[in-house]
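Here the complex is missing one protein chain, while the rest keep their positions.
In this document, chain identifiers A and B correspond to the written order of the chains, with residue numbering beginning at 1 in each.
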Amino acid sequence: MIGGGIAGMESSAHLAAMDYEVTLLEKDSRLGGKLLKWERLFPTMRLGSEVLAFLNQGVEKHVAVHCNTEITEIHRKAAAFHIHTATGRTYEADAVLVTTGYDLFDARKKEEYGYGIYENVITSAELEAMFAEGKPLHTADGRIPKRMGFIHCVGSRDEKVGNVYCSKVCCVTAVKQAIEVKEKHPETDIYCFYMDLRMYGMHFEAMYKQAQEKYGINFIRGRLSEACENIDHSVLLKAEDTLSGRPLKMSVDLLVLMVGFIPSEGTKAVGKMLGLEFGVNRFFKTCDQHTLTNVSNVPGVFFAGACTAPKTITNSITDARAAAATIATYLEGKAISARTIENQK
Amino acid sequence: MKKEGKEQLWKDYQKEIADDRYFYVRSCVRQNFFPGSETAFLKILQEELGKDVYEHPCHTTCTGIGYHADVVPFDTAMTVVARQFAIMTESGYHNLVPSCITSFGLYTEILETWKHFPEVEARVREYLYKATKRDFRVPENLAHASDVIYKFRSEIAAKGKFRLVHHETGRPLKVVEHIGCHYAKMFPDKGVGGAEYPYVLTGMIEEWGGEVVDYPERRHCCGFGFRQYLVQANRGYSMSCSHKKFESMEPYAPDLILTNCPGCPMFLDRWQYAISEMEGKTYGGDGQGIPVFTYEELAGLVLGYNPWDLGLQMHQVACEPVLDKMGIPYDAAAKYLDKHGHSLGQPLQPQKLKV
Partner (left out) sequence: MPDFGFKLQKDRQIDFDANDRSATRAIIETEPTFRLCIACGTCTACCSAGNFTDFSLRRMITGLKRGNYEGVRAMADQCMLCGKCQMLCPRGVSTRKLVLAIRKHIR
């Protein structure tokens, strides 16, 4: 298993439970991937650490975990994969599951939003970090923001940065984070700027309704055109309020950019080592979008989690279990693992 | 504002600017708006820096304004530009330097079009040949005149006699820069520093000792916008654009405005007068306006040129406050004399704006 995030952990747990000998290689010092960063999760508001503890139950004592492991080369010798690491170790495997996840879009690339230049522009991940620290929410000069803006689709659905896909979780994450801010600071006004609100999950629409009804969070249909810094270091937003058909300006004390998913550096590197195909959006290409969703172009190499597309935690966990089943049937040489589909897409 | 963030971006947008042997093409409007600027450019490059700059007597307007105002079709504009290239080729030059950002934008757009659609270039070659029997090579390097001044900003500073600092207190002068829409908005990687935080003027200001003021409406257009201005009834729109900018920069109390484009210095300067008459409001403190300069004028001042040779008497907002701050001596009595010492006549005095 390459990548000890949510997907890597859950696949490992299932394969280990089926008595396979599982080795999990993680480049960071701890397992958990992004779960280590998100304090509370949509749509339940439960703690990320609770999910992590759950995943750990299947991994601890059952799976050989090697953290701080940097993979440098992967070779195929006969039927086995030889995985070499920077410390000179080699691991042998009959099958490889790639669960290298995603990275966050670098918001500096949206130059007109001023991230890295204006003091009070932060990313959704930085807001999570503020929540996790448990300190009160604050602007660069330490004030509680009177007004905040959340900008959807930063680095997603945007040809200008080369990412045309929707990152799927950021609409509901914005709603979740806005609610959290309101719970801590009811006096802070919040405005979310969106193009479409993609509340596709079972309880997402209910969260959106709650955000309006219980918390008075405001939604404006218009994409942020540009942000500027005012003399008091608040951020001046310009968008069109498309539903009123008029350009709008608004100053906010703190601006949160809902950064999207991009394929992780680890995904790119491991893909190159294994000769894996990438799709048009640069995530891994699965053999088929409907059916062979965990299968790669290289026999014996499989995928799970956000390395193939943006996914929620729920999706990643489901996908990880599916990958475990796919790998098990492959290792057992079951006939179903040889199934193909016409017109692979 | 975090400077490091901008510096990172500036690194990403470096462009190649030739360092000698320029074929210079003038702007149709700048010579009327700011008569000393292009002369100053030639003087700085040829006399101060010893560069080879050639200006052919047969070059023409680029028709960019006509194209943008929808009275000149693109094919016509391309053929006129092809003729400029032909004259450049015949003169043995490869590096084209236009003096107007709208021209620069048009040249860039045409070169990009030809790169992606070679059949368009072939068609234009044919038009030009039919009309003039001329042929051409496309320029090896295209740089706007401000790019060239930017490139030699430290040489200019080294030769300079004055700096953008208050000569008594040593305080850096606060400078607002206005880049002009056509410089980099269509092709951000063709402008020094890109389109969002352009560096071309900022680089000059910092090198010459000033401090750049970034204000919320920095990116807003000055409001020239050809079509708007050409129709008198629409000029209110043009003025409102400038007004929005003045209101936004006012709290920062800038000492001067530095501009890149032909229209911007014209309108940012003249509208201060019109706004003062209509609204009774002035932006420079003490009833005065905020002086507006072109980059050649400012370079000329740094180099110690006589302000009246630079054509600064043609400005609506008096330039003297900046001269006084920089400690530049000038002969007030000579302001409205021509080069032979004859009177040019005195302009009328505005009601509100102190000049």
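Just so we're on the same page, a contact is a pair of C-beta atoms (placed from the backbone, for glycine too) under 8 Å apart; a residue touches a chain by one contact, two chains touch by 3 or more.
Just so you know, these numbers come straight off a predicted model, no measurement behind them.
Chemist: From the listed residues A:133, A:159 or A:342, report the one that touches the chain absent from this view.
Modeler: Answering carefully, the residue with contact to the hidden chain is A:159.
Chemist: Of the residues B:220, B:270 or B:325, I need the one that contacts the missing chain.
Modeler: B:220
Chemist: Which residue from A:33, A:145 or A:222 sits in contact with the chain not drawn here?
Modeler: That would be A:222, which touches the missing chain.
Chemist: Among A:238, A:285 or A:311, single out the residue that touches the unshown chain.
Modeler: A:238
Chemist: Pick out the residues on chain B that sit against the missing chain.
Modeler: 68, 70, 105, 181-182, 185-186, 188, 195, 220-221, 223, 225-228, 236-237, 240-241, 244
Chemist: What is the set of chain A residues that contact the non-displayed chain in the whole complex?
Modeler: Contacting residues on chain A, toward the hidden partner: 112, 153, 157-160, 195-196, 221-226, 238-242, 245, 247-248.
Convention: only the chains that are shown with their structure count from here on.
Chemist: Compute the distance, rounded to whole Å, between the mean C-alpha positions of chain A and chain B.
Modeler: 46
Chemist: State the interface residues of chain B toward chain A in the complex, per the touch definition above.
Modeler: 1-2, 4-6, 8-9, 194-197, 214-219, 251-252
Chemist: Across the complex, what residues on chain A touch chain B?
Modeler: Those in contact with chain B are residues 108, 111-112, 114-119, 226, 228-231, 233, 236.
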